[in-house]
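A protein chain is absent from this complex, but the other protein chains hold their places.
Here is subunit A:
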């Protein structure tokens, strides 16, 4: 067995993210993922190339999308001898695929791999009513005319109402926004600071587009060449006019502006060993140093649904002998502005450190000028499984641009919260 090595992030590709029922209203997950893989192949000259593996996934999946990623590979210009598998870990899917592929590269099991994610809220799987499904299954299994007639007697008019996927936690019945509102209240996250964070996200994303930063990260799709949700001219004043949509009464601060909208899109990251990259004359933007996944008990315990990264990051820092201040870039996924702000407040809070993290001192404050400098989900939108790939490729390029810092390699931290009380975090090092 070879010694472990750090997997290289070579580059990425995504399609611009579209608002649900917008530019990609008629595109399926398979369409978007295939287009994204093709864009990646074109950028790196991979047409006909056998890649070690492609790991991908979607949060909202049709039953027909069994082995979605493999089907996308077969429909793409990558060699059909490229294996693929699906991963599903809510909004953590995209980053988790990158970790899985990077680990195989680190172990020497593969030399190259693609981590991908896709989601559509426009082409969401609407299923048969559960009652109707049971009747039909019984009918299918019936062996005699009598049994068939008996099964058909189970039909009721109400069964015509389909099962629509809901953006709600199965165990609490609360939507993700309602959960986030509880956390915002707990950490006293104000309306204005949420709106400020939102404006920064839009401005940073617009500026990154304007300077050509995304020229080699994004490939236009179906007529869209920038993220549809991007509002370069938004302001705190404009956002202040929006009515809260999550939470109740005086304490309600979360609006459609400072929350991510339902979004369609896909993203992919190309990873490989340094040797593979060199053989293919491809750049190494960064290395994936380490990753950690945490989960919290948001059902019966006292933790919020989207607070698992609060635990994952300190564990990851400790294992790597780093402190929260040791980073040049922080990519904290903006599910909601309040989620990012609550996360930062918790890391600054001595009581939280002592009681919940079991640490003597809090992680401390971060330099906000290093946070989501090329925009994040509030501006791009958030096609659940695609967000991880977007962030990994964006951060890798930022780190590569930054070069070394005071004799050491530039460093970036990724933190992504996910439904089900999970969170995936990772450290990237610039090259």
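Criterion: a contact is a pair of C-beta atoms (placed from the backbone, for glycine too) under 8 Å apart; a residue touches a chain by one contact, two chains touch by 3 or more; residues count from 1.
By definition in this document, contacts and distances are computed from a predicted model.
Novice: Choose one: "Indolepyruvate oxidoreductase subunit IorA", "3-oxoacyl-ACP reductase", "ATP-binding cassette domain-containing protein" or "Glycerol-3-phosphate ABC transporter permease". The correct choice is the protein name in UniProt for the chain not shown.
Specialist: In UniProt, the chain excluded from the picture bears the name "3-oxoacyl-ACP reductase".
Novice: Going by the contact rule already stated, which one of A:5, A:43 or A:134 would touch the omitted chain in the full complex?
Specialist: Selected residue, touching the omitted chain: A:43.
Novice: Pick out which of A:80, A:220, A:325 or A:403 touches the chain that's been left out of the picture.
Specialist: Touches the omitted chain: A:220.
Novice: Can you work out which residue in A:157, A:170, A:212 or A:301 touches the chain that's missing from view?
Specialist: Reading the full complex, the residue touching the unseen chain is A:212.
Novice: In the full complex, which residues of subunit A touch the absent chain?
Specialist: Counting over the whole complex, subunit A touches the hidden chain at residues 35, 38-39, 41-45, 47-48, 77, 212, 214-216, 218-222, 225, 281-283.
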